[in-house]
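Working notes, structure below.
Shown here: the complex without one of its protein chains, the others still in place.
Let's turn to subunit A:
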Amino acid sequence: MVALLVGMCPGLDEGLLRSLRAADIRTVEDLVSSDIEDLAQKCSVSYKALFAVRRVLLAQHTAFPVSGADLYEELLSSTAILSTGNPSLDKLLDSGLYTGEITELTGGPGSGKSQVCFGVAVHIAYHLKQSVIYIDTTGGLTAGRLLQMLQTETNNRDEQMEALQRIHTFRLFDVCALLDCLYGLSGGGGGGLHMACVGGGSVKALIVDSVSAVIAPLLGGKQNEGMSLMRQVAAALKTMAKDFSVAVLVTNHVTRSGSGEAQPGLGVSWSHVPTTRILLERVESGASGRRSATLIKSSRQACLIKEDFDLQWWSRAEGGRGGGGGGETSGKRKLDETDP
């Protein structure tokens, strides 16, 4: 709903505005959807003038369709794929995290969601040399662990410190602070922090661990603001992903369904928000670092593909690292170390 203001278009002056307000027409939508003849009589304004104003407003505020080919071109030129650093996860994600999309990791306590987020942040900061924004709502962010992971990548202290400086962290514990932070980053707060200022303009990933910790306490019961705030967060994340071309990675908790199966939390309303969802589970047998990841929602691959991987991948010794992924399979451009 856009308010009618003086000077919005030629012909919309104080006098006209006042008479429209008197007729209870306050927004562009009200004006456009009302009967012009009727309105002209009520406000004692000429029909032609009102019609002209309406036409200009319509032209200013309509949406224009874009052809599919143009969209595809735009997508090809603006989307990048960020590898997570772990080949098994990359296989599930169809080469990695896509910018412009929200990817969700869900799992029970101790299933490794935060560890995967650390690993991704370290990989992007060190190998891809891009800035990462890490929003922590669980209190689990331990810089010592990030340093440990970096120490297995390189022994050079300066490089470690440099990579650590590319990870920008926020610690927030309620949803209003989260919204303030997200809008502050996108410059919507009217100044202050802006994505372009953080990391010198090369932020490529935004990690929110976890989004359910701040939203879940607001849902249910007699609280009606919860759903609205959840939608606000979803809208903010989606717009940021698209407008700033960043890959958004969020984590979610699980709830148990009647049969004891694990389901992602935050309900059906949230399930439409992420484009890709992965469920992490502990593998009962095997070493303590092993987890299994199942793809439960994806627009690019068949669902329910399972991959076993090791949480220790991001902190393994030099010798264990194998070669990179295979060649490109389609017109996807993969963001790698060689990009300027």
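Here, a residue touches a chain if its C-beta (ideal position, glycine included) is under 8 Å from a C-beta of that chain, and two chains touch if they have at least 3 such contacts; residues count from 1.
Going forward, contacts and distances are computed from a predicted model.
The complex appears with one chain absent; UniProt names that chain "DNA repair protein RAD51 homolog 3" among the candidates "GATOR2 complex protein WDR24", "DNA repair protein RAD51 homolog 3", "transketolase" or "Nucleoporin SEH1 isoform X1". Which of A:Leu39, A:Ala205 or A:Val254 touches the hidden chain is settled by the complete complex: it is A:Val254.
The omitted chain makes contact with just one of the residues A:Gly7, A:Pro65, A:Pro109 or A:Gly258: A:Pro109. When the missing chain is restored to the complex, the residue among A:Gly11, A:Gly140 or A:Gly267 that touches it is A:Gly140. Listed by residue number, the positions of subunit A touching the unshown chain are 1-4, 26-27, 78, 108-110, 114-115, 121, 125, 133-134, 137-148, 161, 164-174, 176-177, 179-196, 198, 201, 210, 212-214, 216-217, 219-221, 224-225, 228-229, 232, 235-236, 239-240, 243-244, 253-256, 260, 287-289, 311-312, 315, 339-340.
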